[in-house]
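Some chains omitted; the rest stay in position.
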């Protein structure tokens, strides 16, 4: 049984060959994209076990997603194939100014049909950590119920709950997102918000204030991700700003947050103190941005050591 | 105002770089696919004017579809952009045995929201021929109503109606398809079924019997497409089997039916007698299969002349 | 009838897959290139109508150029196909130092055979603006005569003439270029030189002095393009330096001048005051450089609004 269990949707990503409006792009490369499976792959690559719960369409794209994630060593024994709904799909569009865009073809996807009945209480109950994101409850009401049931199981079985808010305003209204994610936060032991998520959820942009409010809700460990600057963590007994690693040339910023979560949680599983776990999160998040793709840059512990040696110089 | 008006959905087609299961294909090329726009492009290339009525998503894919069809000289002044629904999308999968598969991402697409209010009676009413297919009524109830309204306008204004059944069993149940398409047939002046469509609609596979039944319904011109063998036509006063053109190496069979329709209708518009119009349909349908893509192989009249000279030898 | 009419050569561009000497490049992508058609596409994308007059070879490359430009919504009703001369062609070579090179295969191209007889006085006469460039008179003597005839028509019919000098020293001697373009300038209402063109034509590099000299010639609106710095405009009654928009990463500088012209002219057609029209020119020129290709980055008004909001911050 894996040490960490997560659940969520993974889609096929059609990645354009170059930047600019998709109208003029003719070649696309098939990849996969999913915050929770990125996280699970990251954890496995760092030497810990992880399981991913989901639904996929019973089609070639579903088979592809499963092979990829299984090939990375993530436990996929809980994944179900749905014969009546397709695997979700999306396109990225990279622009040189403003934010990149995504075009979703995920409405009524197989994953949006996840339901509480898909959950095996023993599977979740045997893990040390249940990792959830704010994307899943936005997919459908049955997905929202599934997340709530997963939390209930974890609570009953003493499994720690880690929440990555991952707010996607393309999927739901801001008010609804805030309400639902704050409810999840109130049940969580660990939360990993970014600053802009702090602003949406709490109206705060100061890392200390964001952390304080979540601690007040009962969360035990809060890590506010600060991008290039690193991360600020707080627990009921300590707090600190941990500097990040500067990357000369960020090749692809997508996946940094998932990499951070994987590094931080792997650090906790290894028994690292908070500061060390955050440092590992910082390193993995930074390394994820040096390669195109969400998971291609996720490192092994050996690669982390080379990277930190290279970046920290004398610490080597 | 164009001589022929048609309406229907055109989607973005993601075409795999090679045959085999999509699980293992990594590169896809963006193209377009739509029976009615193929037809309209074919008509224009043969030197006649055509207009295409549709809805597209107000996104990069919609802009791409519009540019392509407009670039071919089809009148697109009646196309509307829908801000609340995406442009439809599909993937082809080519297998070396059995039929090729398609994976649709077109549910709730912009085109599925076409409604009778989208139709301009003067636009349709100024045409000589309204060309419709059996795909459109399968997309949604409002699409079905739109087709019925287009037929009503054509009837009122004395525009001939040409129906290409184009039965797509992935989109609806066979019984429902039969019922709706037979209703459309009963209102049509021209119908262009294939043999397998004759079987679904009428339980007949004999071209003569298929034609007889449609004539009995009141259709004035029936052309039964026979693939490589050519086509059989029948009117209340004449009937004949017109031999087809053999292609040494069929590169891509998709689009042959649309090419036939374009050639046949262009022939009628040029005032050809039935046999000559069917011959032009045969030539255009055959030429369409010599190039990958639905419209790339659609010929000009000059190219038809070269082809027929090449194939008919001494007839030249 | 379109509001703006332009005329000139558009060629097929063979674009190398990477930078470096063409000797070692094996893959090339077919695109199109032509300053005047870039301009016309830019105007249409901003919501105004434009027509493009030219000659193309009656070959596959000519058909391609026509489809592309027509697909963008530019009126191509005045384009003629020439059965005895090919469509022009050129290769780009990108080097990391010094200027990029072009290799032309355009001698005796179809477009070089444009003649005054190709011009329809009513077509030009119905427009508000005639846009010409200094490339066309360099192509051949008959092209030079065609430009002169177009100017004569515009003068007779009260159509404003806008000249983009676009000096190409690969096509003619500097002295000859100066003499011809200065004659065109003397007939123009609007002129859009760059600083280096000011130097070639007038021996001046100071924007104010360049503008003053053209005003003295009788030009009513002079806009001196200053690259990243923006543009300086002058009329008999006002003048101002309008700051440009800085692009973090210029992906492809080609097409910036055509984009500026499209934005500025579209602004005038919308009735903007000079400063606002120049600002629109600056924005469109800057946005054109963010995407590979001459026209792929040309924006709609909505996209301009997003870009300016993003760049101007508080102005949003």
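Here the chain labels run A, B and C in written order, and each chain numbers its own residues starting at 1.
The working rule: contacts are C-beta pairs under 8 Å (C-beta built on N, C-alpha and C of every residue); 3 or more make two chains touch, one makes a residue touch a chain.
No experiment lies behind these values; they were computed from the predicted model shown.
If you could, jot down how many copies the complete complex is built from here, 3 of which are displayed.
All together, the file's complex is an assembly of 6 copies.
Going forward, only the chains that are shown with their structure count from here on.
With centres defined as the mean C-alpha position, give me the subunit A-subunit B separation in Å.
Chain centres of subunit A and subunit B, defined by C-alpha means, are spaced 46 Å apart.
Please compute the C-alpha centroid of subunit B, do the same for subunit C, then give the distance between them in whole Å.
40
Centroid from C-alpha atoms only, then distance subunit A to subunit C, rounded to Å. What do you get?
Here the centre of subunit C sits 48 Å away from the centre of subunit A.
Give the residues of subunit A that touch two or more other chains, as numbers and ranges in rising order.
Subunit A, residues with two or more chain partners: 21, 23-24.
Quick one: in the complex, what on subunit A touches subunit B?
Per the touch definition, subunit A meets subunit B at residues 14, 21-30, 59-61, 63-64, 67, 86, 89, 93, 103, 105, 107-108.
With touch defined as at the start, can you tell me which subunit C residues reach subunit B in the complex?
66-73
Taking the complex as given, what residues does subunit C use to touch subunit A?
Touch residues, subunit C against subunit A: 247-249, 251, 287, 290-293, 296-297, 306-307, 310-311.
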